[in-house]
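Worksheet: one structure, shown below.
With one protein chain removed, the remaining protein chains of the complex are shown where they sit.
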Amino acid sequence: MRLWDTASTSDSHHEFVDHFTVGDDYQWDNQLLEADVRASKAHALMLLNVGVITDKENKMLQKSLDEILLLHKKGEFLITRNHEDCHTAIEEYLTMKCGDTGKKIHTGRSRNDQVLVAMRIIMKEKMDDFHDQIQELSNSFSQQSKKWSSQIMPGYTHMQKAMPTTVGIWLQAFADGLSDQIPPLKSVRTLIDQNPLGSASGFGIRNFKNNRPLTTRELHFQKTQENPIYCGLSRGLFEYQCIEALTPSILILSRFIADILFFTADGKKYFTLPDFLTTGSSIMPQKKNVDPAEIFRGKVSQFLAIKHEIEIIYNGLPSGYNRDISLIKQSYFRASTLAEELMQMAQIFAENVTPNAEALQESMTEDLFVTEKIYNLVKIGVPFREAYQQVKEEFMTGDL
Amino acid sequence: MRLWDTASTSDSHHEFVDHFTVGDDYQWDNQLLEADVRASKAHALMLLNVGVITDKENKMLQKSLDEILLLHKKGEFLITRNHEDCHTAIEEYLTMKCGDTGKKIHTGRSRNDQVLVAMRIIMKEKMDDFHDQIQELSNSFSQQSKKWSSQIMPGYTHMQKAMPTTVGIWLQAFADGLSDQIPPLKSVRTLIDQNPLGSASGFGIRNFKNNRPLTTRELHFQKTQENPIYCGLSRGLFEYQCIEALTPSILILSRFIADILFFTADGKKYFTLPDFLTTGSSIMPQKKNVDPAEIFRGKVSQFLAIKHEIEIIYNGLPSGYNRDISLIKQSYFRASTLAEELMQMAQIFAENVTPNAEALQESMTEDLFVTEKIYNLVKIGVPFREAYQQVKEEFMTGDL
Amino acid sequence: MRLWDTASTSDSHHEFVDHFTVGDDYQWDNQLLEADVRASKAHALMLLNVGVITDKENKMLQKSLDEILLLHKKGEFLITRNHEDCHTAIEEYLTMKCGDTGKKIHTGRSRNDQVLVAMRIIMKEKMDDFHDQIQELSNSFSQQSKKWSSQIMPGYTHMQKAMPTTVGIWLQAFADGLSDQIPPLKSVRTLIDQNPLGSASGFGIRNFKNNRPLTTRELHFQKTQENPIYCGLSRGLFEYQCIEALTPSILILSRFIADILFFTADGKKYFTLPDFLTTGSSIMPQKKNVDPAEIFRGKVSQFLAIKHEIEIIYNGLPSGYNRDISLIKQSYFRASTLAEELMQMAQIFAENVTPNAEALQESMTEDLFVTEKIYNLVKIGVPFREAYQQVKEEFMTGDL
Partner (left out) sequence: MRLWDTASTSDSHHEFVDHFTVGDDYQWDNQLLEADVRASKAHALMLLNVGVITDKENKMLQKSLDEILLLHKKGEFLITRNHEDCHTAIEEYLTMKCGDTGKKIHTGRSRNDQVLVAMRIIMKEKMDDFHDQIQELSNSFSQQSKKWSSQIMPGYTHMQKAMPTTVGIWLQAFADGLSDQIPPLKSVRTLIDQNPLGSASGFGIRNFKNNRPLTTRELHFQKTQENPIYCGLSRGLFEYQCIEALTPSILILSRFIADILFFTADGKKYFTLPDFLTTGSSIMPQKKNVDPAEIFRGKVSQFLAIKHEIEIIYNGLPSGYNRDISLIKQSYFRASTLAEELMQMAQIFAENVTPNAEALQESMTEDLFVTEKIYNLVKIGVPFREAYQQVKEEFMTGDL
């Protein structure tokens, strides 16, 4: 039974309504459990500090919370639909193990509080992971760039040959683009590094003296997020910003993958890919399609759609907590996982794409050097626009 | 081993690349299996008809396909990641059971073909279901409207009281809006009722004589989708249109649910809801929040985001098959399930919302009748604009 | 001065607030004026019919309304920001010309009513135009398809050569796709063909006897939209559905244009385009880029974004009128204009794309015919899957 039923009468439950409202939310909560336990341990210390529980009670709670973590790691602490979420599951376990002491764990906090602090802990870690992943990705591009720095290739605009460039310059563009995204990522990482625990339902509790700096220290937050209404406002918003901070990197990679597809399209052999990056056909045995790149393209669209989903769920709600906000939890996890996979896939492409020197050399047709001819004229004093017209006429009449 | 590996060398597989490309796509295929078997049975009949298989071979295939269906219904025909999809799983089973005859089942079709026809069969059924669901929903609103036809209530614009109306008129607006959506839904249902089986990889097969009208008849399609490239183009597009056809209904319901939230917000008691439509708080025992309505609001945003995801995956791809299109299968199922749940939830609200006559009567304050005062003047010949100004001045000075 | 100021005190206006709220909305109203005048003429007839105005008064109003139309056509009836919208401008003009009779024109209707009916009239016409435009576009593709029915070309999947097809089949795919969109378009055209005039502010007027069937007849609507709250709900929703009905056609065209770009990319010469469909470069005189196709691609994204804008403005508002709905008017006009332009541009491409027989012939490399080799084996009784493996091995070892 849930702890906060509005009524105990028989018409208080409706199976479909429960399914609709809770959905598979409790499953996502397996991802929150560890962080929730860590926050609960800090919260218990605070309750000890302000005199709600005794030293002995705190020890009981700490021990039981550690047990939950152990059980969870062994896959034996399961959150079921009856629990609705991991927060209830934890309180039930503590009450079972510690009796009345367990019933004290929720003092001074709310479920909303628990989700807020657990998500915050998780997001901080994920942002650190993404920091590293983007850095590595940038490094891979950079290493490949150095390796192929002298390999000439045609530069394209409008999917038409434009001017000569090198594989090194091409790959370094992505390296630079990605490494530039790290400071904005860090600034969001700093933004979210504030402790919301103690905001209760978004208004604090006037006649309960919380020691919020204590949990801030215990949980290694840079500061306490003082205003309780702002704590509530930041639920969903900070999730959005963490996902958002990944978007420019993913957009940059979308253009790298578009290049991969273009440079291997229609039998073009500028680059060779290992077999594990191509797929065959069920009826055309000759086919070697770059399916992972196409799936990449589709998954970027999925990523953008989920990001947008967060925006429109969040947008325009009154400032206090509303239940729709809870749906952002799964949007965050889905978008975050997609981003991880997209970056890992891009890294595999970056590491495995091998220039085909012969094909690239053959592709360096005369039209790529037309602009250089203009500049040869510029060098001898012909005004650019005149040189342009002159070379153009030669090109059009075939004299070039 | 997959049937269409591009190479058998050891570097042909990469676990993460496989995970990235196939993902959990094979799980969605459990939903496709039944339709795929039905299409395979029709396809076998066609192969018999054009002389690829004998009568005896056809019987073997039909029997084995029926077995697959039985096993599937008992949950014993599982599609694993190794199979990649249900189409391979079926061919493997047939080959195991029927030997060389099993190896003939794929004659004249492609996997793309199979997905196309299976999805088409499923979508036709789902469109019929949605037709009924929207009709029932409209009926529920209409019945409730009749029941409360004489119950007065304040009409609001800009979330401010505007003019008097009745609960009956309010509910009938949704009934009318929903029933009006049925003809456009039907027109999409008719659009998709064309058989794509036999388009092969999107270009037919020049030296294989398919009898496409035969499978069209067997599978109860209204017509054959002749042009094979159009068959390919319609993959993803028809999925989009099926989801799109539900959108106006869902948008209409989003406004009904907004009303529910508004008419019960802040302790307003215009309508009472059964307990199973409200949720309590983990720290505020007095709370009765209409969480299902808030989740409804959030899920509409999820629905819109997935619909948009389909658009941007589909948009701008070259006309032949590209692998990203395969991601639309899961978008379709997710959006379709969301739509079903949203409509079911709306129906529960429609059936359970009960006007509170006393509260509604109290709410009928004088300001709601100001416009009627103008029309009393209009009746005795005062030009409307003058009557408006006159009544306005009375209202502002408190004489009214 | 606006007719419906809430107060005459000096602090009733704030220049920026006015700018923010009204914006350039009044400019869009130049597009509404003609329809508003037509609706006002029908409304005046109704007022005569129910005895609000005399025959003489009606004649005065009809005459003045015709004058407005004439002035408007000469560009001399301007709607300024002071008017806020065309509806006020019309009433002011009538009051100036007809005195007290002008002050009667607003009897029994509201501004909301006027926008609803004027937009409905406009949307009906635009839907008829789009019907014709899509039909013509389909016809153009069909004619071109017939013209090039025997011209062979490579069919692509995954941007790799797959199997042989013809220019005729390729173009007919778009013709079929487009003509299939006409019935759903018509069903939306039928949906919106209902008269909202007389819904007043969304609740009718209890002590005013409107003759709504009269205006329905006069304005050639198929029926009266009876429920006044539904009239209000349909504002924005019907606009959305009109735009939505164009989306599948535009998505189909997005794939045609992607093909154009792909078949002319990187100097490929499968098709030639007239010079007016290409653009040069400011520094590379050799360039011929298909800029209109790239702009097409970008404008499809604009179209999808505006469509989505309508959804998220509309979604989740309480059922009565809210001012945000007024923003959908400009979204509708912008999306509608974009759609017209996209279709016109696609038609120019369809009519002007010319196959290059020589280049297409050269492109018909052996790999395109591998599947046919399988079917030659199938014909002599080899099971498909075996034939596939056999041909594949030959292909891989270069024996093919």
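In order of appearance the chains are A, B and C, and numbering begins at 1 in each one.
Just so it is clear, a residue touches a chain if its C-beta (ideal position, glycine included) is under 8 Å from a C-beta of that chain, and two chains touch if they have at least 3 such contacts.
Since the model is a prediction, treat every value here as computed from it, not as a measurement.
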Which displayed chains the unshown chain touches: A, B, C
Per the touch definition above, residue among B:88, B:101, B:157 or B:356 touching the missing chain: B:157
Sole residue of A:157, A:222 or A:365 that reaches the chain not shown, by the stated touch rule: A:157
Omitted-chain contact residue, chosen from C:40, C:64, C:165 or C:281: C:281
Hidden partner interface residues of chain C, rising order: 3-7, 9, 11-14, 16-17, 20-21, 23, 87, 106, 109-112, 200-201, 274-285, 287-289, 291-292, 294-299, 301-302, 304-306, 308-309, 312-313, 322-327, 331, 341, 344-345, 348
Residue numbers in chain A that touch the chain omitted from display: 3, 52, 91, 95, 100-107, 155-159, 162-165, 169-170, 172-174, 176-177, 180-181, 183-184, 186-188, 190-191, 200-203, 205-208, 225-230, 232-234, 237, 240-241, 244, 247-248, 251-252, 254-259, 262, 297, 300-301, 304, 308, 311-312, 314-323, 371-372, 375-376, 378-379, 383-386, 388, 396
Residue ranges of chain B at the interface with the undisplayed chain: 156-163, 261-262, 265-268, 281, 283-291, 294, 312, 315-316, 367, 370-371, 374, 388-389, 391-392, 395-396
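Just so we're on the same page, only the chains that are shown with their structure count from here on.
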Centroid spacing, where centroids are CA-atom means, of chain A and chain C in whole angstrom: 36
Separation of mean Cα positions, chain B and chain A [Å, integer]: 29
Junction residues of chain C, two or more chains touched: 156-159, 162-163, 262, 312, 315-316, 371, 388, 396
